[in-house]
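For this depiction, one protein chain was excluded, whereas all remaining protein chains were kept in their positions.
Labels for the chains are A, B and C, by order of writing; each one numbers its residues from 1.
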Amino acid sequence: MVHDNTPLELNNLEMSDKAKPLLAAVVKHIRENVDPITDEFYRLGEGRADRWSYAPGQLELLESAKVKARNSGLWNFFLPNAETGEGLSNLDYAYIAAELGKSPLAPETLNCSAPDTGNMEVLERVGTPEQKETWLKPLLAGEIRSCFAMTEPDVASSDARNISTSAVLDGDEWVINGEKYYISGAGDPRCKIMICMVKTSPEAESFRQQSQILVPMDTPGVEIVGPMCVFGHDDAPHGHMHIKMTDVRVPATNMLWGEGRGFEISQVRLGPGRIHHCMRSIGQAEKALDLLIERGVSREAFGKKIIDLGKNMETVSRMRIEIEAMRLMVLKAARAMDVLGNKEARIWVSMIKAMVPEKVCQIIDQAMQVHGATGLSQWSPLSEMYTGQRTLRFADGPDEVHHHVVARAEVKDFQNSNHRKSDGKGQARGRMFEGP
Amino acid sequence: MVHDNTPLELNNLEMSDKAKPLLAAVVKHIRENVDPITDEFYRLGEGRADRWSYAPGQLELLESAKVKARNSGLWNFFLPNAETGEGLSNLDYAYIAAELGKSPLAPETLNCSAPDTGNMEVLERVGTPEQKETWLKPLLAGEIRSCFAMTEPDVASSDARNISTSAVLDGDEWVINGEKYYISGAGDPRCKIMICMVKTSPEAESFRQQSQILVPMDTPGVEIVGPMCVFGHDDAPHGHMHIKMTDVRVPATNMLWGEGRGFEISQVRLGPGRIHHCMRSIGQAEKALDLLIERGVSREAFGKKIIDLGKNMETVSRMRIEIEAMRLMVLKAARAMDVLGNKEARIWVSMIKAMVPEKVCQIIDQAMQVHGATGLSQWSPLSEMYTGQRTLRFADGPDEVHHHVVARAEVKDFQNSNHRKSDGKGQARGRMFEGP
Amino acid sequence: MVHDNTPLELNNLEMSDKAKPLLAAVVKHIRENVDPITDEFYRLGEGRADRWSYAPGQLELLESAKVKARNSGLWNFFLPNAETGEGLSNLDYAYIAAELGKSPLAPETLNCSAPDTGNMEVLERVGTPEQKETWLKPLLAGEIRSCFAMTEPDVASSDARNISTSAVLDGDEWVINGEKYYISGAGDPRCKIMICMVKTSPEAESFRQQSQILVPMDTPGVEIVGPMCVFGHDDAPHGHMHIKMTDVRVPATNMLWGEGRGFEISQVRLGPGRIHHCMRSIGQAEKALDLLIERGVSREAFGKKIIDLGKNMETVSRMRIEIEAMRLMVLKAARAMDVLGNKEARIWVSMIKAMVPEKVCQIIDQAMQVHGATGLSQWSPLSEMYTGQRTLRFADGPDEVHHHVVARAEVKDFQNSNHRKSDGKGQARGRMFEGP
Partner (left out) sequence: MVHDNTPLELNNLEMSDKAKPLLAAVVKHIRENVDPITDEFYRLGEGRADRWSYAPGQLELLESAKVKARNSGLWNFFLPNAETGEGLSNLDYAYIAAELGKSPLAPETLNCSAPDTGNMEVLERVGTPEQKETWLKPLLAGEIRSCFAMTEPDVASSDARNISTSAVLDGDEWVINGEKYYISGAGDPRCKIMICMVKTSPEAESFRQQSQILVPMDTPGVEIVGPMCVFGHDDAPHGHMHIKMTDVRVPATNMLWGEGRGFEISQVRLGPGRIHHCMRSIGQAEKALDLLIERGVSREAFGKKIIDLGKNMETVSRMRIEIEAMRLMVLKAARAMDVLGNKEARIWVSMIKAMVPEKVCQIIDQAMQVHGATGLSQWSPLSEMYTGQRTLRFADGPDEVHHHVVARAEVKDFQNSNHRKSDGKGQARGRMFEGP
């Protein structure tokens, strides 16, 4: 059973002494340096003719906040145990990620934005010195951005073995052909490099057919067809782009870690990324709860504050309970990655990935309901928050795949355990209520 | 916000080094000394004419296990920071309680049965030396048992101010009249003492009207009318009894802590008791999951193992996720009581009380569904387990009251916090999905 | 699609003019003849030493009500299109069954009790003249009772092909060996005949291996081992019995309809029985809602009537909506049986069987929650109502099997329909909100 084999120190979910002042500094940074520029940043971006660019002044605002963060040492927190000496443990970073989740701009100001974090982690772990020099260095410095191309429109990508974009070696170049979509961040003009999942060895066993390869965005044959919307949002200029690759040629040295190791690399990137997502999701849930209460105490109907009508107070309580339960679960998954390593911790990661976005969608939906129609509109952040969380139920594998991972491990543990079986007797008796 | 004011060390949910060997010893004790006698204990009790007694041999079995436990130092764990020197922190005990929850006999073998635990804690904290000598001493020694009489059939006891059993001072005696029900443990022939919530000061302000008083079970005027069933179970001989008190006279010295302090005493008993309940509930949920899998892998229909049909694997995953989330929440509530004290921790306690029994009912119900009709019958412990958990949704306050406590604290925290408010702007932007 | 091929007259769910006065007469009968004896009937039955008998006076009470009903022509309504000339259409009877569902004694007073109704229908449809004379006649007259033995403890009976009780022809006798459980009504001393599902042709194709055969209860080798409880209730003296059959010999002429036709016979009995169950379930839900409101308006807590606290009013509304939706669905399934015949209507029957008991369990559970602990006890009918509905989620096939029947038909209909497919285009556009 998952919990039975687990060392008890997994339950020490306390932030380290080293990280506590960093968390405080991050909160201060968001309040002093990020919150004040957020409205202006988005206002500047409104109504521009070319949605896939930044308006004059936008990047300057962002860069000024990045400089402040970097000067305060609030930079690249996401990279645990790195050669670079930067980075926090997964547990410590999880606390910070929850704060980042409350602000749409904060992650980038700390150079902790997805999908760059995952891409940097992959490059740091498996990149060649040349790959690191060319791509990791400017990414760590926040000078360029990147994307990761996995999902394809024509197959059920929930089963990653279905991936069909091909890469064929032709001399000292790989020639790539295929179609990807929902490539987040590929709309940003600063995005310079894509890590692309390709099929290189169709004849190999099913988990050795795929590879990951570096494709500069300006390589001939890479065509950004357009944005994928989520509901009606295009998230410009970040974007979740639809990309076609036609005879795209990259040097053989762009291969990451070696042919056929695509799935291995996924193991490197996916664990932490999922925890960051989930912890930011909790920040989103906190924000939704704040907005619900704010609305509920400030409007009246039928002679009462809205918060005091019907089931609204119970909704508040259930939200708080779910948020705290999710927070502890994400912290535990992070701790598991620190203590057990990514491979052993993957069940915990699947647990939170299957649990958190689904519940946060419900939480945001309830906050919307208390807002009335305004909650669905551009006057409230809630619809964009919902959209983001709804999409997370597919990103890095749909809920159903994660539930299957958890269940399979559970059944296996049952079968391997002597103490979980009742040998058909069921031990005859339950346990009645015993009073207070 | 609940979590905002909380010291981060609240998240250190690791068992203490001191307690780890005790947990191992408890597990060993259950397997070696309790499991082997459980079936026989209940078999002996079947079909007896007087359901409110023990059959020959039953208590001997139980006592032999108690002796073994006590000799191994596994005794009275529930009493933190006691003068007696016994007891573990709430956090350490919570780990043990989860194990106790898997076995119907285990708690009593360690002298950690409800409602005695709560009664002993109250006596230890507020009893006079005489009260301790007469009642606490034999309870701590496991020589007698006790009950606690709060709920009344004629009023909505969810609002404790409704309690109407009266106690009137007549000379140096209190004269008690009223009716209580669901008095757990009062059916046991070894139950010698009742702590009874009474109304002593109808004219005082609403939270100073009640007192708690010691009523020996053999006092004239105490009449056990009969058992209250839960569904069709009477839980004999423990029982959840319906009691009438008519001109019951006890010495003035039987008053606990002083007239009008009934609610204060409740604060002493309720926090830990609720955590014990909830942690045992998690043991129950673990057992339900084990039984579900055991059934699912051992029967076939439509050419497959039942576990592989339809949504059953997803059910397994959702159960595991919910169990782990509940476990961490209960550990955190226990930790909060250790670090913050009962009063400050009460929101955490209400959170788990509102969360855990409701979810565990659902978990047991799903295990039943996989069992077919057998799951509802006396051939499986599931129906009795369900019954016990269903009742917990009322014990120590119905879910609704706990949700209200949580929500009220949450709204108050929002109103007191500068950082939770968006000042009507809602910060304009959500956070879109950022990819893996 | 289920609804697309359906003739629109399926939606005429109005009771026939012929039946309207009967419904009124049934309501009057219950109020005048049944309600007044109900409490006494059960009071007489309490505390008897032999739970599997009737106390003096009980059957007299019942018979007096039966006589009154029969004299008013309120008798054997359940048998549509019967040679006997009795019986109403399924639709008309469904209205009456909802009323019967509110009273525990009413069905028997009209000779409309399960499992006799199904047994009588089978005998009427497929019995030989001798079988009818011997068993149907006294059943139709309400002189004896009967049971139906299908479920077995050792196999997953949800897949009826698993049934393993064997019947082997030896000369002109069938010799039956096997074990059955949850045989409802077999505890009643008036139960004289059992229809038993047996495996007669293990070598035949899977749906031709089973037969149904008549087994008089007093045949040597039929042993009633004891009652199966449901949540501690044994429902004595009706009972849901565990029966062993050892070398039970019955004449070859006791075979129903012919060897290997067991599944065909099930089609005869199951449709109407499921509708009766579901409609009585709606009567139960109505009663639960009445009890909830009655409690909610008569008790106070925190200065308000309980009904006005928290989500209780929304719960009332959701109950009413669910009840009305279920009622219409059951009426439609009944109508489908009348118009389309049992075979074509079976998808509708599976829909209500999967829908109704699950929802009614939730409705009763919510009524319990508003009652506090009393709702779980013998002081309220709610726990026994819950128990009955919970068991219905297995009777005549577990929910999961019915969902599978519905889904398979749905997918097949999709594949056969030209108009349900979008040919991958999905027709591009949803439909936005258009305002009031």
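Here is the rule we use: a residue touches a chain if its C-beta (ideal position, glycine included) is under 8 Å from a C-beta of that chain, and two chains touch if they have at least 3 such contacts.
Keep in mind it's a predicted model, so treat the numbers as computed, not measured.
**Q** For the full complex, can you list every visible chain touched by the one that's not shown?
**A** Displayed chains contacted by the hidden chain, ordered by label: A, B, C.
**Q** Based on the whole complex, identify which of A:Leu10, A:Met228 or A:Leu292 touches the chain you can't see.
**A** A:Met228
**Q** Quick one: say which of C:Lys66, C:His242, C:Arg261 or C:Arg327 touches the chain that got left out.
**A** Of all options in C:Lys66, C:His242, C:Arg261 or C:Arg327, contact with the hidden chain holds for C:Arg327.
**Q** Just name the one of A:Asp188, A:Glu324 or A:Asp399 that touches the chain not displayed here.
**A** The single option touching the absent chain is A:Asp399.
**Q** List every residue of chain B that touches the chain not included in the displayed model.
**A** 310-311, 313-314
**Q** Footprint of the hidden chain on chain C, which residues?
**A** 1-3, 8-9, 11-15, 20, 31, 35, 38-39, 42, 101, 103-104, 107, 113-115, 118, 147-148, 150, 182-185, 230, 233, 235, 238, 240, 269-270, 273, 277, 280, 284, 286-287, 289-291, 293-294, 296-298, 307, 313-314, 316-318, 320-321, 323-329, 331-332, 351, 354-355, 379-389, 391-392, 395-396, 400, 402-408, 410-411, 414-415, 419-422, 424-436
**Q** Against the chain that's been left off, what residues of chain A make contact? List them.
**A** Residue positions of chain A that touch the missing chain: 151, 153, 155-159, 162, 181-182, 228-234, 299-302, 306, 309-310, 368-369, 372-374, 376-379, 383-384, 386-387, 390-391, 393-394, 398-400, 403-404.
Here is the rule we go by: only the chains that are shown with their structure count from here on.
**Q** Farthest chain from chain C, going by the mean of C-alpha atoms per chain?
**A** A
**Q** For chain A and chain B, what's the span in angstrom between their mean Cα positions?
**A** 39
**Q** Averaged over CA atoms, how far is the centre of chain A from the centre of chain C? Could you give it in whole Å?
**A** A distance of 50 Å separates the two centres.
**Q** Spell out, as numbers or ranges, the residues of chain B touching 2 or more other chains.
**A** 182, 230, 233, 379, 383-384, 386-387, 391, 400, 403-404
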